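Only a single protein chain was left out; the remaining protein chains are all shown in position.
Up next, subunit A:
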Amino acid sequence: MLRATLKSLLARKLRLILSGLAVVLGVMFVAGAFVVTDTLSKSFDSLFASAYSTTDVGVTAKPKVAVSEFEGEEVVTPLPASALAQVRGVPGVKSAAGLVDADGARVIGSDGKVLTSVGPPRIGSAWAGTDDLVQLREGRGPTADDEFVVNATVAKAAGIKVGDRVGVLTLEPKKEFKLVGIYGYSGDRDSLGGVQEVAFTEPVAQKLMLGQTGVYSSVRVQAEPGVTPEALRDRIAATLGDGYVTKTGDQLVADTSADLQAGLGFFTNILLGFAGVALFVGIFLILNTFSIIVAQRTRELALMRALGASRRQMIGSVLVEAVVIGLIASVLGLAAGVGVGALLAYLFNSFAGGGMQLGTVGVPLTAIISSFVVGVLVTVVAAVLPALRASRIAPVAAMQDVATPDRPLTKVSVAGGVVTAAGATGLGLGLFADMGDATLWTILAGVLVSFIGIALLTPLISRPVVSAIGRLFSWSLPGRLGRLNSGRNPRRTAITAAALMVGIALVTGVTVVMDSAKASLKAEAATILKAEVVISGDQNGPRPPTYDPAVLRDTAKIPGVRAVAGLWNDQVTINGENHYVNATDNLAGLKDAFGNTAVGTPSTLRDDQLAVSVPEAQDYGWQVGTKLTIQPARGDPREYTIAAVYPEDSLPGSYVLPVAAAKDFGITQPTMGFVRLADGYAVSQVLPQVKALLADSPEVSAQDAQAFVDEQAATFDTLITMIQILLALAILIAVLGVINTLALSVLERTRELGLLRAVGLGRAQTMRMVTVEAVVISVFGALLGVVVGAGMGTAVTRALKSDGITELVLPWERMGTYLVLAALVGVIAAVLPAIRAARLNVLGAIAHD
């Protein structure tokens, strides 16, 4: 039995390769995710081991506002010189160096633009001379306050050389420094993991990066011989007491590396998402292939039954095939995954990491195990139904020469209806009921189950819909024949189309939600934002773009400007809880910019007052006069009194503080600005002058309100594009399915093709016939996808109404594009089968049995 199975497997290599390809792709992404994570983790470990190689114990101050990864960048709380002296006094300390380094030194390149960073920080530090790690390549260290040095990565990216005067943005607005040296790191590295670093003299670094002189960001301790880092750490911790974090060098390596690896989790999830989609679509493909194979082998299988094979053996024979395909696909997928993982690690390193020395490519055991489990499981699951069908073939079928009659679709349609209803219920529950943590999973499961249900229903609707779509092509005889062919086997057409549906439904659904969100944002902005000119910049690193507050003062003097309000923002703790707050230098101007005419809001805030939005005040039970304790990123906590409670959206955010509070923010410069014009002045009169004032603040620009809103909304377009790329994969796999189905159809209809050719159908006409069949199937799938996706997207959008997505936008244009694309996909999928059909030897085809 096994031998017979394997023999028949070999006989249909191509078919199985096509369907196995989906599994290969899925497994590839699973394995790739594990491999890239493992490789990068190892590389991070070795990177930080190198960076902390001269550190036995490191000391930092506890941050005043602990910020999670999602809330933004944590602000370094400076460590006073007294703490450094204390550490030096601890027995066993050989040396203790006060270091100054913090994120946020942004170099202006020779092209006048700020150097951006995709992830690694842009560190400003105090020059501590060269050592085993840091090596000067050119020039010397900074000695005067207007001198600085940069690492080779910065020098290359900014296009600057020793002797240039270079502008740098820090906690303070743009300042110019003379570049006196360029340095690299041991092993001829330009950078440690892509970090852009510049170094000033110590007092300048302290002032610009930490906000005051005489403080340090951390202390690096080296132990005397014979003192273990752990013992020294405990001694230092005991001496310094609370308020400090003391770690050994090894701990620092582990913690810093772990932080970065947490960031990789996102990356891994994307890859696993790819894998999930690929495998889900792949199931359709494999199911279809096995069904067709079983149908084609009906006589052969019946003969086996007639010869005494049991039903179990029949099921076994099909499942063994599935296992073999699954195993082969897993091996190939794993191999491809290792390649993809290594490639991604390399790309990540080149573009986001910059010059990190990659460790050897790691293939963790988890990658191998999950590859095989996923690959084999998916294939076997997909083969179960065809296996059962094979076992139900009656032995007598071996003697009959009847084409398998069309089985009625009632059963499968009822099942489809039930499953769809279940899926829709899950989706509805997830969207509209409060499911807590399970919400996301409920929605996902709902979507998946709905897809399966709809796929089961597809055969029922395929006949009329396919026939209707086909009518578009019926003007010619090949078109009509193609149309008729696509309607011949509703199950096969349906499942092929369903595979295409999944990808297109997901894209359409996401697009509906995104476009709706975008339209809602625009509509809301149009009603809220009254400012004619907005100062803002693209956030292209962990820190927001900022500008010189002097611009605000100067803008106010431009004729025609009625009011200017700057906006500062940061994370603070209010009564011990983290909150994101704004601060402004001109509350009246900000009110004007947001059209806030609410009675009771004062036009200025005293230095100990703040304004709170209505929902926030209600949540906490606050009112005007309530006193709140606020701890900013720097300095000491302060008490503020609520001076006003304003309706939501009548001022930005939930909290507005006076500008005096911003001097203790992590970022002490404004990030946005709003300008209102006096009556009778046009934007075109004022905007160029505001732009001119921003010449020294290259991170931001001034725009009219419409351009600003459009720019904000454009982020959604980026997201849509990303999603489309992701799902292009699903569609690619579905195309494999279309090719597969067509190739089988051509094979099955060899005789018919031969006849058509014999009675005079030309090669081009034959190809057109096959192409029409492919296009009809593809367009049918896309149509299903667009309809299902629009339905799901509408449901999600409606569910998010209370979260601010008030508009519902159906992206007709995009949906149309998908349909056209699907037609194109059909044409491409048809190429090979069509050529095969056209090349058919007429004589051989007629004689074909």
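Assume a contact is a pair of C-beta atoms (placed from the backbone, for glycine too) under 8 Å apart; a residue touches a chain by one contact, two chains touch by 3 or more; residues count from 1.
One rule holds in what follows: contacts and distances are computed from a predicted model.
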Chain excluded from display, named as in UniProt, from "Phenylacetate-CoA oxygenase subunit PaaJ", "RNA polymerase sigma24 factor", "Alpha/beta hydrolase" or "ABC transporter ATP-binding protein": "ABC transporter ATP-binding protein"
Full-complex contact with the absent chain, from A:Leu307, A:Leu365 or A:Val759: A:Val759
Sole contact to the chain not displayed, among A:Arg488, A:Arg562, A:Lys691 or A:Arg798: A:Arg488
Option from A:Arg140, A:Arg311, A:Arg751 or A:Lys801 whose C-beta touches the chain left out: A:Arg751
Residues in subunit A touching the chain absent from view: 477, 481, 484-485, 487-488, 751-752, 754-763, 765, 842-843, 846
